[in-house]
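Only a single protein chain was left out; the remaining protein chains are all shown in position.
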Amino acid sequence: MASRARRVVPQTDQHGHTGVVETDTATWSPARVAELYEIGNTWLHRAHPLTKLAAVLPLSVAGFAGDTVLVPAIILAAAVLTLVVSRLGIIALKSLRLMAPMTFALVVIHGIVRPYDSEPLVAWGPISVNAGGLALAGTTAARIAVFVIAVTAAMATVHPKIFATALIQRGVSHKLAYAYLAGAELIPEMRLRATQILEAQQSRGFDTKGSLPRRLRTLFALLKPLLVSSLIGVEMRTLALESRGFSLPGRRTAAVAVRERGRLLQRSLLLASIPLLVLAVIW
Amino acid sequence: MIHLSEVRYTYPKGGAEAIRGISLDVSMGETLFVLGHNGAGKSTMLRLFNGLLKPGSGTVTVDGTDTREVRPAQLSRTVGLVFQNPDAQLFRDRVSEEVSFGAENGSGDDDATERHERAMALLDLGSVADHNPYDLTLSWRKRVAIASVVAMGTPVLVLDEPTGGQDADGTRVLTDLISDTRRRGHGCVVVTHDVDLAFDCADRVVVLRDGKIHLEGSPMSVLGDPLLSRAGVEPSTMHQISAGIGLDPPARRVDDLEEYLAAAGG
Partner (left out) sequence: MSGAGLPESASLTASTFASFEEFTFTYDTASEPTLTGLTLGLRADQLTLISGPSGGGKSTLARVVAGFIPRPLGGSFEGTARVLGHDVESAPPHVLTESVGVVFDNPFDQLTAATSTAFDEVAYALENEGLPPDEIVARALEALESVGLAEMTGRHPRRLSGGQSQRLAIACALAQRKPILVLDDPTSQLDPTGREEVVSLVRTLRDAGTTVVLVAQDLGHWLEMADRLVILDEGRVTADGHPATLLTDPRLFDGTILVPRCVAVWADLRRRGIALGDTPPLTTDQLVSSVRNLGREREPTP
């Protein structure tokens, strides 16, 4: 599958002449700041962003087929294998890491609220884990994992800007696209602010250790400036965006368009979810 | 009071060594100015002073205590540090409450009420005592942030770029604060780009360059040093004038210029 989404990168040649060079979207990777995005040029990177997004639905629906862990586990294994073979094992790893706390919680919850008849395998105070509960927790976790790995694979292999452009081209509001882009940048930005605040408050006596009330007071002294300084930043940013035509009416263009393709495939993927859903319900 | 001995520091995320062998003392009653361009190591040094960063090698002691052995919050009773962005610390709904937080948390010789009142007066915050800090402009918020640390009454006060964005009134208030700190026999460290402020207020100036002390000495000797430009720092206005007219030793005050011109006339 050849790369179609192209990215214009201005470059200066040895004569000092600045020109525009087209490069592959997937390899275009000036700065890795968006938390999720994995730079690369695999077949998954080259696929149209919306095709990847469309594939999430049938995969997730298929995960509900049967009432045992079998089907979701097979899909999950296939997904992990595909990612590893495609040298994208890191994405599988990230998804599973995301899943770990949830899986643990599921096991615990099923242990508490689902007292099955069978003998408990492990009992720990009010929590007892039995075979039935464990199986149910495992099935639920595997189903969620299918969804998580599909979404992660779709989003980690497309630069946020390209994804937003693809959405806008299909008629999604540019404001929604902005929210997505700003969301991708939010974590590093908040981390920066949080570090500043933690340093400033420690410097005037707030201790991160100590009694619970003491630590609660510290937490408040950290959260309030985080909230307020973010809001001050938001006000300035709102004005800056206004100045850059954020609320202008009319169509948006893109410096680099994502070439339209794969509509049929995307529709087929979405439609394929229907028989899969039927299958999942009756099986 | 603060003692740095052969300190080196590299940030955990890698990159070049930020502090490359600095030895320095900050004494009580002394006003020390730290100059240098961005990336020279000023902000790293600041964080070493109160244990926010621990030296990679060498030692930093505050009042005899190795900063590696205590938490920054404990050192904050000795070294009061105000960063340049006030919005990183303001969290109370009224200016006077924000300042009394510092006073209650502090450790000075006198009681909290006294320290609170003195800080409010020093930063001239009487007129905005009942305002919400966030209704004030950035330069006023900065004064509030500084006041809340001043109210702690720490033996050493460290100010990061205090005059940035300040108006004439704010600048006067801050220079008065620096003089008051000296008068009380406390130590004061000011990190700034404002060379003329250093010229006016410093007892001693340290110029950093690439993580090392490039120049150190009195403002009169350092702020006209020919090597200053290598650290990306301009000479003070008085030194520039003196150099321009060939006045040596350089003029310390306008009086010296007057004298020079009178002599030329006589």
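Letters are used for the chains, namely A and B, taken in the order the chains are written, and counting of residues starts over at 1 for each.
Here, a contact is a pair of C-beta atoms (placed from the backbone, for glycine too) under 8 Å apart; a residue touches a chain by one contact, two chains touch by 3 or more.
Note that the structure is predicted; figures quoted are calculated from it, not measured.
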Original post:
Where the complex has a chain not shown, which of A:Gly89, A:Gly245 or A:Pro275 is the residue touching it?
Top reply: A:Gly245
**OP:** With the full complex in mind, choose from B:Thr78, B:Gln166 or B:Thr181 the residue touching the hidden chain.
**Re:** B:Gln166
**OP:** Against the chain that's been left off, what residues of subunit A make contact? List them.
**Re:** 8-10, 12, 18, 20, 30-31, 33-34, 159-161, 164, 174, 178, 181-182, 185-186, 188-189, 192, 232-233, 236-248, 250-257
Original post:
Which parts of subunit B are in contact with the chain that was left out?
Top reply: 37-38, 135-140, 164-172, 193, 196, 232-234, 237-238, 240-241, 244-245, 254, 257-258, 260-261, 264-266
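In the analysis below, only the chains that are shown with their structure count from here on.
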Original post:
Within the complex, which stretch of subunit A touches subunit B?
Top reply: 193, 196-197, 199-209, 220-221, 224-225, 228-229, 232
Subject >> Complex contacts: residues of subunit B adjacent to subunit A >> reply: 47, 50, 52, 71-74, 76-77, 80-83, 85, 87-91, 102, 105-106, 134, 148-149, 152
